[in-house]
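The excerpt is restricted to a subset of chains, each kept in its original location.
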């Protein structure tokens, strides 16, 4: 376990910036481990706290469980020991999540990121979600980070559920991708005594999240502009709010482009422009159209990044 | 291939009522094949056109691929040869769907029901969906039925996509669970020359769907009140609209209770009351609370079913 200056004795300190890394594929849509390794070598030069493997941007719903574990194992081998590896281990059923969590820990994950199950979203009330996350956290060999990403799951992890789960000794924090800054501030406020760590789930509201008490961010855009997001972190932590604001403002459009506007195919296209291997997604995700590519480029150029 | 009087030469005739069967589990949450078999014996006495296996009510997102195939294989063995077996084979990625579709056909499915992939719903536009369903239909050994279930997927298969896909020779029809009767009427109207078969995806709008030109229904409630739904079909087909209306009206509340209001746990609870094996769901789906059970019971009693 690689925990640094921990916020409470023995607790893993999550603070910092993480790219939720993309999964490169070959032209036959197989995982391209060589290209992944080359991306990791480039990310090693950026002061990330660690990496998230098998987040939404890793196309985990399109990988088999074997592939999900294998990618984690391979990343762990390439990653310097002091960097955290947070692995996405969420599945729809509790039993599958428990099992995959164990395999992720065995493959070298320092923590697991567990997304809300969502297919039967009408029935995923507090009772069901508390049961699910408690079972997973009870059995997990490594700490658990909750993951709320309503744009994909159509479901926000309810506030009362987060607060209840924050008391579990093996649940460390929350990655919140919903972007409601009021909610983030309230979660920080209501969990002060639990030393619960909140990570912004997108670069668009990273500075605001720091303002309200978040400790870091897991940001798709860090796959492309990782150095800049670490710089934004430094500005926020050192109280350089004026400079932070100007940098943050220039990141909003590129971030929106590679997330909700154009999604993973855009993230991978932008990675190519910035010297990383992106390439195509697994189907049914399609390459960008020519018009979408132009739109994406414009969102980077008008903000001075290309 | 067990096709009956086909609507076009050689095309499988889908018309009729299907229960999307529930999957019974043991107290340890393993698939209970024995109880499933006993349910099948009871369903054999009801004039269903066939069964849907691994629809949403079968908790397919909570089963492994192995289990999904095994359940289909086992149902095929128990099912009289003249009954259709439609198997849900949808996965998030195209490659997994293609592969599972092949395995479902090999396990004895007469047709496959392919749900819209939905995790990256912001990117699941017509282009992506047409690509996905076309690839699956091109390779499938058995006919494909499209499956739109927005309550679970947060995504309605767009009308123009349905119309485009209706021209594919291996795409037979659509199960539409959204309940927009205007849309159902329009799909029937615009696909007349393709002989495209539309199935109502819920008992709540079954009669209205027949009015507008649907050929049958895949209805969760058929797990509980199968005989009554077949009677409703008979009344609609014979033009007994007055009687049909009275029956339909009494089915709306029980249907809502076992679907959007209280979901699969309620369906399984109601099955117990009507002599079938329901039992618990896989976690994170929870058993009904006492209050929910009372509400469920009331929705059956006030309509004269209990």
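In order of appearance the chains are A and B, and numbering begins at 1 in each one.
The working rule: a contact is a pair of C-beta atoms (placed from the backbone, for glycine too) under 8 Å apart; a residue touches a chain by one contact, two chains touch by 3 or more.
Bear in mind the structure is a predicted one, so any value in this text is a computation, not a measurement.
Visitor: Given 2 placed copies of the single sequence, how many copies form the entire complex?
Guide: Altogether, the complex is made of 4 copies.
We take it that only the chains that are shown with their structure count from here on.
Visitor: Return the distance between the CA-based centres of chain A and chain B, expressed in whole Å.
Guide: Each chain's C-alpha centroid was found; their separation is 35 Å.
Visitor: Taking the touch rule as given, give the residues of chain B at its contact with chain A in the complex, in rising order.
Guide: 29, 56, 61-62, 64, 92-96, 117, 119-124, 127-129, 131-132, 135, 151-154, 260, 262-265, 282-286, 289
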